[in-house]
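Quick one: this structure, given as structure tokens, is what I'll be asking you about.
One protein chain omitted, others in place.
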Amino acid sequence: MSRTYLAGIAGFRGYSGAELLRILERHPSIEPVLLEHRAGSPAEPEPLNHASRWVAIRCTPEEVRAEGLSAVLLATPHEVSLELAPRLLAAGVRVIDLSGAFRLSASGFERWYKMPHPQPELLPEAVYGLPELRRKQIAGARFISNPGCYPTAANLAIQPLIEAGVVNRAAGLVCDAKSGVSGAGRAVSARTSFCEVAESFSAYAVLEHRHVPEILMVSELDEDELSFTAQLLPINRGILETVYFRSGVLHSERDLLAIYAARYAGEPFVYVSPSGSLPDLRAVNYTNRCAIGAVFDARTGRGVVVSAIDNLGKGAAGQAVQNLNLSLGLDETAGLV
Amino acid sequence: MSRTYLAGIAGFRGYSGAELLRILERHPSIEPVLLEHRAGSPAEPEPLNHASRWVAIRCTPEEVRAEGLSAVLLATPHEVSLELAPRLLAAGVRVIDLSGAFRLSASGFERWYKMPHPQPELLPEAVYGLPELRRKQIAGARFISNPGCYPTAANLAIQPLIEAGVVNRAAGLVCDAKSGVSGAGRAVSARTSFCEVAESFSAYAVLEHRHVPEILMVSELDEDELSFTAQLLPINRGILETVYFRSGVLHSERDLLAIYAARYAGEPFVYVSPSGSLPDLRAVNYTNRCAIGAVFDARTGRGVVVSAIDNLGKGAAGQAVQNLNLSLGLDETAGLV
Amino acid sequence: MSRTYLAGIAGFRGYSGAELLRILERHPSIEPVLLEHRAGSPAEPEPLNHASRWVAIRCTPEEVRAEGLSAVLLATPHEVSLELAPRLLAAGVRVIDLSGAFRLSASGFERWYKMPHPQPELLPEAVYGLPELRRKQIAGARFISNPGCYPTAANLAIQPLIEAGVVNRAAGLVCDAKSGVSGAGRAVSARTSFCEVAESFSAYAVLEHRHVPEILMVSELDEDELSFTAQLLPINRGILETVYFRSGVLHSERDLLAIYAARYAGEPFVYVSPSGSLPDLRAVNYTNRCAIGAVFDARTGRGVVVSAIDNLGKGAAGQAVQNLNLSLGLDETAGLV
Partner (left out) sequence: MSRTYLAGIAGFRGYSGAELLRILERHPSIEPVLLEHRAGSPAEPEPLNHASRWVAIRCTPEEVRAEGLSAVLLATPHEVSLELAPRLLAAGVRVIDLSGAFRLSASGFERWYKMPHPQPELLPEAVYGLPELRRKQIAGARFISNPGCYPTAANLAIQPLIEAGVVNRAAGLVCDAKSGVSGAGRAVSARTSFCEVAESFSAYAVLEHRHVPEILMVSELDEDELSFTAQLLPINRGILETVYFRSGVLHSERDLLAIYAARYAGEPFVYVSPSGSLPDLRAVNYTNRCAIGAVFDARTGRGVVVSAIDNLGKGAAGQAVQNLNLSLGLDETAGLV
């Protein structure tokens, strides 16, 4: 098959990188190239069962141009993205960074990542890649910062409520988030060993997860208006978040669902469940979809919204490909389900 | 082994009943007897691998006395408990009912179970069996209504906060609850088939679970002060609940933990995690323990409490044996870990 | 997208049918149509989240022609396939039957399915659709009987050994097979409820599985030369079979692997692991691949072959689409990974 664009994948051995490869190997217009950026390191075996080209380069502008790449997807830790992104941008290719390196302001980064941002001058250029909320800025953009997995599910659930002005912000929102284990990445640790996770469940990073500032940034909530807890599900993939709010102005569940229906009308990847039905992870895993359902008790003014995505799909690789499609001017849904 | 008391188990083929059997088979003072109350029904095979006596009786007073039973544990649906409890009480044996038949007031029962209570005159006699909150009433009681699994974890987490007066009730509490599949009982259904549950996660009975009124009854919260959601974990057993609250009077996480430490000092089955640590299900499954941990952000006044139990242990069979020990005047911890 | 062929899917609510839908919705040349063959039954909700056309028909020749179908895939129980296949063939459409209705001889069917075959005259027409062994007969065929999941993995592992004449048949072969739960289909049963399967493992249908005669038929082994056991893995999908044999003529593991390499050279969906490596289910799930690895101890003449497929992919829907591609004269790999 001859496809129009070549896109490099750095970090293809991690879970998000492998998912990028899986998606791009069947993309109609983009052909993946595996980038082994740790040139000079001891040879490692190529990943099993892939048909794509594999090159060991240092991602210098010359090398990137020589490979004919139109874009590079960085599925790398933020430290590596901070090193590679400037080099790639200087080479003139489009960059989609899946790490947290370029999502926050310089001061936000310093607070949550415990280090001064080494490339603050690049931050204004990085478009936050949540297409349902920022499609215009993303179209044609050359540098896109792909959202975190938890914030993607949270913001798609919360932002329509804030926009519609129906939340009692004084009472605060709660976002109780649960993620499959692949969200923790492929690094080996006792915390993600099978016998610690299977047949168990636990909370972590309560009230202080690095993804919180991304939610606040998009929703423009104040820090004391949101309580967020991340929890580890004994499954491979999928994120489900349960959002609780109170409202003095909403009249019915029908009105609540109408807010989502209106906000996401025509969106190819957001599915709003009918009244009486709530999404589960089976409906979204291995897709780029976000499924949203809601319940409202008009008598007491309490609302619950459930938002589900595949953390490796809409929460990482799927959304990155959606952003790359928009950046390249392709059909936004190309190669995605 | 010659043991002092004989206790019948009705409903021993369900998950809670099987767990009662597992616990009582190693209890030092109580010997289980399996009651097949559907006398006359076609013969069914006895459960595999148990050494206990099995009798098919209709639970008439004469039969119960003839068997020499001191107590009967009802691990039966509430419809069956409603039928058996009066008959057993008339026979003079102690009754521990694990169903929801006798937990609520007559009006509460009618609202949540969609039927008028057929035995309202028995309700005042039924002691709500949460020993950590009602130990005095339980000691020696002849009719104990064993709490629901969700309310046990919720009330042990919430009640100390309400007692201490530290919750901003106007802002409301959220209880986000997750349960293993055995909580749904053994009846076969598509919703609990392996391929629907494994590698998935979903919410159900949002804001309207039958266990909500039990939480309100114990905590004396108003209905509009609590949002409760039940969710299905892809595991066999275990409940973890994440409780969110706001406080204008608490000064620190240390103060929050001190409330629990004081409230549960000397309790054999409540474990309060040290600061910085939160419970997971591995620490409580196959035990009668409840493990509680807490986080508080003093700057914004937001608190999170995590409460974990085994839904078949402290949430059902373990607590029933704890109650039976108290009813019979035995050591409260006999036969339990 | 305008695609060349319309293919009906009967039984689209089962696991294999849903997988057919998932595959065909991204097939470049075939467009799926969901067939509700139980016309007249009470209306059921359409399956969630699919974009395909849905028609309620009785599959009469007139209806089938009116819908413009080129083919129908039967993901139905064998009783339903026995009823629909003749009607569809009479309508002139291609039929791929995923059930066991047309796989065996009339006498074999009667023995293993405990009923006389009601359509024996159709049996000679039904081509056994294992492309790697019967590609020529399948190309252009109008009636294809799709192999069972267990026999697909078994025959791809065993047949090359038999062909090469390296097996000591007197000592017998053992095929120890393990399958994910979706292999049992979507019908609700206690045996496949979550709490019976999770954290457990068990054997069933030992020495007498209905799939045994399919293995014997293809391999031409005698019944006393093969011991086959099916076992239930606590996972959603995937089959791994471990085949044991003895050989007096093989000299080395290298020779054993060379047999597979030669037999499957150029096959797009069979992957032979290099020496020292064995397949796992992660490498084949959600694909149409069969992965095969082998170990041989030359000193004692004992060999072990491991064969892995996705029971819903190469074991059912994937292989059905591969067969449909061959039947229609399309690229055999179209729409498949």
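Chains here go by letter, A, B and C, matching the order in which they are written, and residues are numbered from 1 within each.
Assume a residue touches a chain if its C-beta (ideal position, glycine included) is under 8 Å from a C-beta of that chain, and two chains touch if they have at least 3 such contacts.
Every value quoted in this text rests on a predicted model; they were computed, and no experiment measured them.
Engineer: Thinking of the complex as a whole, which visible chains are touched by the chain that is not shown?
Structural biologist: So, spelled out: the chain left out of view touches A, B, C.
Engineer: Touching the absent chain in the whole complex: find that residue among C:61, C:108, C:185 or C:234.
Structural biologist: C:234
Engineer: Which residue among C:56, C:295 or C:334 touches the omitted chain?
Structural biologist: Final answer for the missing-chain contact: C:295.
Engineer: What is the set of chain B residues that contact the non-displayed chain in the whole complex?
Structural biologist: 25-26, 48-49, 198-199, 271, 283, 286, 289, 337
Engineer: When the complex is taken as a whole, what residues of chain A touch the one chain not shown?
Structural biologist: Those residues of chain A that touch the unshown chain are 15, 181-182, 186, 188-190, 192-199, 234-236.
Engineer: Residues on chain C that touch the omitted chain in the whole complex?
Structural biologist: 170-172, 174, 176, 178, 196, 198-204, 206-207, 223-224, 227, 229, 231, 233-238, 240, 242, 244, 246, 278-282, 285, 295, 297, 299-302, 304, 306
Basically, only the chains that are shown with their structure count from here on.
Engineer: Look at both sides of the chain A and chain C contact and report whether the same residue positions are involved, with over half shared, or different ones.
Structural biologist: Mostly the same residues form this interface, as more than half of the numbers used are common to both chains.
Engineer: Relative to chain C, which chain's C-alpha centre is the most remote?
Structural biologist: In terms of C-alpha centroids, the chain at the greatest distance from chain C is B.
Engineer: Could you tell me the distance, in whole angstrom, between the mean C-alpha positions of chain B and chain C?
Structural biologist: 46
Engineer: Going by the touch rule set out above, which residues of chain A reach two or more other chains?
Structural biologist: Only 198-199 qualify.
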